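Of the protein chains in this complex, one is absent; all others appear in place.
Residue numbering begins at 1 within each chain, and the chains themselves are lettered A, B and C in the order written.
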Amino acid sequence: MKKILLVTLALLVSLFAFASDPNTLVNLTIGEPETLDGMHSYDTASGEVIENLYDNLIQYNGQSVTEFLPMLSTEVPSVDNGLVVEEDGALKYIFPIREGVKFHSGNILTPADVEYSFERYILGDPAGKAHWMIIEALTSSAFYTVEDWFADYAGMAYSDAVNADRNPISDEAKAKLVSFYEEVIDPRIEVVDNTVVFTLDGPFGAFLNIVCHFGSWGAIVDSKLAMERGDWDGKADGWWKWHDLEADEYAFHDFGGGSGPYKLVEWDRAQQKVVLERFDDYWAGPAAIKNVVIWGVDEFSTRKSMFEAGDADIAYFDPVYLDQALALEAQGKAEVTTGYPVSSITSLHFNWLIAEGSEYLGSGKLDGNGIPREFFSDIHVRRAFAFCYDGITFIDEVINGLGKLVPTDLPEGYLGFDETLPLPEFNLARAAAEFKQAWGGEVWNKGFKLQILYNTGNNSRQTVAEMLSYFVSSINPKFKVEPLGVQWPTYLSAQNNGFLPMFIIGWVADYPDPHNFISTYYASFGTYAGRQGQLFREWAIENVDDEIVAAIKATDSAERIKLYKSVQEKAIEFTLGIPLYMPVGLHVESPQVDGWYPQTARSGYYYYHLSKSE
Amino acid sequence: MAVKRKSEFRKIMKKYWKNGTAVLGTCLLVFFIIVAVFAPQIAGVNEMGNNYQIPRVSWSSKPIAPTSEHPFGVIGGRDIFYGVVWGTRTAFRLGLIITGFSALIGVAIGSISAYFGGWVDEILMRIVDIFLSIPFLVAAMVMTTILGKGLDKVIIALIIFGWMSTARLIRGNILQAREEQYVLAAKALGQKDWKIIMKHILPNTIFPVVVQMSMRIGSYVITAAGLSFLGVGAEPGYADWGTILSYSRNWMTMLNESWFAIVFPGTAMVLFVLAWNLVGDALRDIFDPRMRS
Amino acid sequence: MPLILIGVTLIIFSMIWALGPDRLLASYIKSPEALKTPDAAERLIKKYGLDEPMPVQYLKWLGNILQGDFGYSMVGKKGVLPAMLERFPYTLELTIYAIIPVILVAIWLGVVSAVHQNKFIDQFIRVFALVGWSLPDFVFGLLLLLVFYSLLGWFPPGMVNTQFDLIMRSAEWNKITSMPTIDALLNGRFDIFVDALRHLILPVMTLAYLWWAYLLRITRSSMLEVLRKDYIRTARAKGVPENIVIQKHAKKNAMIPVLTVAGGSVIGLLGGTVFVETIFSRVGMGRFLADAATLLDYWSIIGGALFFSFIMIVGNLVVDVSYALVDPRIRLE
Partner (left out) sequence: MDSKNALLQVKDLRTYFHTEDGIVKAVDGVTFDVYSGETLGIVGESGCGKSVTSLSVMRLLDEKGEIAGGKIIFEGRDVMAIPESQMMKIRGNDMAMIFQEPMTALNPVFTVGFQIMEAILLHQDVNKEQARTMAIDMLRKVGIPEPEKRVDEYPHELSGGMRQRAMIAMALSCNPKLLFADEPTTALDVTIQAQILELMKSLQEQYGMALVMITHDLGVIAEMAQRVVVMYAGKVVEYAEVLTLFKKPRHPYTWGLMNAIPKLDEDKEVLYNIPGVVPDPLDFPDGCRFNTRCPLATDKCRKEEPPLVEVEENHTSACWYVDKLVEMIKVSRAGEGA
């Protein structure tokens, strides 16, 4: 018995250490894709797979996010080359489509595929997904969802036109639905000869960024295959049957339908693995690496061990564990790149009018045991809190220097970024001075009590909350700020209901344009406006909304820079929030991997650029 | 009679003290009780507020090796010594409250079920089956989401899903005891049902429950640590051994820099669980008549 | 049995719906950044009927179940039923392999401990087992990973080596049971079998360790009881050598209570898989359920709970059958 055991053990051990295979690249990451169809994709894990499986019309030039190169379109439209044309205030973008491009299925890509792809996304438009971008661009910010667009056209709510079983409620509704497609959607994206023409209601500065490669919402799909697989048939009659379905009800949820450099072998959702194989007929030539395995390994120690043992070529390291990556680099087991920009901002904003019913305000009165709902509408309170954030220590100690202080919620490198603007300052004396002025001195005399929520599991947000709590409380013993960790569902609920006195939140760019950050954080119609309360909205409408709208419509860069600078100056003056930090990248690869470079618009890795030496 | 009980008790104690592992367990427990009682004197208090919140000594979450100021080192910005010492209180609170309340519920349901039998028994036992069939982790996770994060919520969740085995145990024991002479006699004398349960049956069936409880106190500390690992345990920074161990989770591959974050809370936990189990084992050996020779 | 299943689902349903639509939204929006369109929250609540009353939801769900539709799993990224079916073989494989050392070691040590009651070896085994039992499983698992993978490089995490993994995804591979070790043998690939086994060792050790201390104690006390029985004396009086008395006459009887407990702990064993599956980057039901619970992916939670209850019922059945195999007295009933 013992002998058998020993022999088995020896056998098992003797078989270890397979030589690393230069044809196979293993990327250890966290999480896994939600879907492989551009329809539901709005997360980086899905985006990473889709950008390798699909091509877009155009692509970025190397690390730049402002210069474009052709992809499936043989040219990048511009006013100069005559492919951007203005007609009665509308703007037409003309994309000449590359000929002879093959999909993985063997089908040849045609301009009709491009038209189908975009119309499918717009009509599908699942709740909470990415297609608001293209709708906003096409309609000059008039609409964000196809349902609203339809409601505006038909004069009836979408839910009054289509019932829960996805059938039109009346003949009248059906006629409206059909004509909505024929009259509104279809003409927006039209095939003309060998080109596809997009018609925008007006100038939209970020349009090319939105359709550019790495954006899964602009991925061109194989329309024949889609129809074969039961997706939208391309017809006006019945498009609503494919509107807002569940992710797995779309054709390419777990099936490759693109023309990109890699084709899908298997998406093993149980093992959290996506296995890709080189597409040998890729129009720009086959990729260097034959097999790619994208593997979600959520446990950090496991991920690191596997990378260290040479069982993986790329591994995700959280900034907190930079030291561990550097230790591997010192042993020659890794190459670490840090400091490149990643198009993201983490900041803290205040709620100027906390919704009624919030449990996080203590007594709800300024009596030393709570705060009134309008607490943060006083600029001195906001300023005082901002002076209590020790950004330099935070960046050095908590995120190991993998971040930068920025003046506002606009990342470095973006149009309108201005390094002459003042950075957040840590100054407890000034904080005390501001507190003394706040609420006519009542804050200082009576003190207050509130809770800062963070969703547990996020170390940086927790530390920010603790840091503010620590320094605010240290100014005056009557100030009580309690950090409170809650689970994500509770946090989400509190956030949606406007219960949070202040919130720490990040924003990852959808497309690399300042509009995506400025409007999100500062506009009264921005994504985060609701969480900052009605009083903030009123302020924004009065002070910044006009400039933000003007900036996205402006075509001239200098004009846009001027407008964005003005908005940012107001954001600083009124202390709309504390721009906590701008994360910078951390990339860890094995020394055998070559060809990687940072690109802020990309999700994860684009394996076409990579190669592996023996 | 009283004299006899006393000598019986003395005999039991004599037996108990002769059992080497039992003595070891008791000594460990006494040690932990002392640490728990004198936690403020041993490790100080948190001047910023709640004593069960380990004070932050560094904004960085990196492990810092033991120094004279932080004898067990620092991880996650928290002083491990403070966490281990105050964590003793947490461990007792956790273990005693959970076992206490779940035993109460279990005893109540088990005795009602066994004594009345019939449809009462049928319904209660089906309820036990249903609760047993709900995967504990799911129950605990959903419960903590409903109730909110925090150790007290974990305790509630563990009580709600921890009483069933006691109920079954007590029911089985009572069913046996019900046939015993003294119960039949009491019944024949026309005593009330609840009186019979309280006076005659429970005292004779409670010992296995006590033994079971003493063994489970330790294991609840581990369960709570597991929940911390899954992100539904105590709030971050809480003075709890499992929480500190969770901090060390991502530094485990660098043991030379983080060993103290595993060794100190880990040892405390092992010894605590060990102590209860040793005591429980000894109690069982003494009280379980089948184990007597 | 249907009563239990309905009871289980009702309890879980009520728990989940007690959360309210705002919090249930979390299964569709996974981070603060994910809620990018302003009206998405209301649209999602309406789309998934999160604001409907609990009984309506429950009846709807029951109706769907009867048609074989368990709902969409946000964790599995596919239907709940197929998502569970693709995970189950892995958990089953892990559990089967884990049960072997548990039974061998725990029962062996339990018997040794009982035979030498209160002697040094007994105390040693008990304390040793307790020390193991007292360490949280995730610490134990991570330490194993550290020693046997990071330091020694012997037993990697995952299911199989990447090269083999690619072979197992190719067209010529016959996926029969979805359990790597068994499929490898059925495909005649001994090398893959050995590799899969290599990947199984640490998870199996971790999982087994969770239970062997427990089973050991039960075996010990059961053995102690049996060793005092008259029939053991009878066997000795017949002149049966002591080791046969213990291994044959006593052990078979002692296994009866052990079986009860072992059967009951199957569900616990499955629960323990969540740590093992996370740490060793494996796939299975434990992690599925834990992920679902974290995300409040309610269709997965309910599906998983149903599944576990079902497994428990099957487990009890298996215990009953093995009872009959061990204990001839059961057959009469």
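Note that in this section a contact is a pair of C-beta atoms (placed from the backbone, for glycine too) under 8 Å apart; a residue touches a chain by one contact, two chains touch by 3 or more.
Fair warning: this is a prediction, and the values are worked out from it, not measured in the lab.
Undergrad: Taking the entire complex into account, which one of C:9, C:181 or C:253 touches the absent chain?
TA: Hidden-chain contact among the options goes to C:253.
Undergrad: Looking at C:2, C:53, C:188 or C:239, which residue reaches the missing chain?
TA: Of these options, the touching residue for the absent chain is C:239.
Undergrad: For a quick check of understanding: of C:53, C:188 or C:328, which residue touches the chain that isn't displayed?
TA: Checking the options C:53, C:188 or C:328, the one contacting the hidden chain is C:328.
Undergrad: Considering the entire assembly, which residues of chain C contact the chain that has been omitted?
TA: Those residues of chain C that touch the unshown chain are 229-231, 233-242, 249, 252-253, 326-329, 332.
Simple rule for what comes next: only the chains that are shown with their structure count from here on.
Undergrad: Going by the touch criterion stated earlier, list every chain that contacts chain B and also contacts chain C.
TA: Where chain B and chain C share a partner, that partner set is A.
Undergrad: Between A-B and A-C, which chain pair shares more contacting C-beta pairs?
TA: When the contacts at A-B and A-C are counted, A-C has more.
Undergrad: Between chain B and chain C, what is the separation of their C-alpha centroids in Å?
TA: For chain B versus chain C, the centre distance works out to 23 Å.
Undergrad: Any idea how many Å lie between the Cα centroids of chain A and chain B?
TA: 45
Undergrad: Counting in whole Å, what is the centre-to-centre distance of chain A and chain C, each centre being its mean C-alpha position?
TA: 37
Undergrad: Residues of chain A that touch two or more other chains: which are they?
TA: Within chain A, residues 301, 305, 308, 489-490 contact more than one other chain.
Undergrad: Where does chain C touch two or more other chains at once, residue-wise?
TA: 19, 23, 142, 145-146, 150, 294, 296
Undergrad: Would you mind writing out the residues of chain C in touch with chain A in their complex?
TA: On the chain C side, the touching residues are 19-20, 22-26, 28-41, 43-44, 46-47, 72, 76-79, 83, 86-87, 90, 142, 145-146, 149-150, 153-159, 161-163, 165-166, 169, 191, 194-195, 197-198, 201, 278-281, 283, 294, 296.
Undergrad: Help me check something: in the complex, which residues belonging to chain A touch chain C?
TA: Chain A residues touching chain C: 11-13, 15-18, 21, 24, 26, 32-35, 42-43, 127-130, 132, 144-145, 147, 159, 244, 246-248, 253-254, 265-266, 268-273, 275, 291, 293, 295, 297-299, 301-303, 305-306, 308-309, 311, 455, 488-493, 495-497, 503, 505-508, 510, 525, 527, 529-530.
Undergrad: Considering only the defined contacts, which chain B positions touch chain C in the complex?
TA: Checking each residue of chain B against chain C gives 20-21, 126-127, 129-139, 141-143, 145-146, 218-219, 222, 225-226, 229-232, 242, 245, 249, 252-253, 255, 262, 266, 269-274, 277-278, 281, 284, 290-291, 293.
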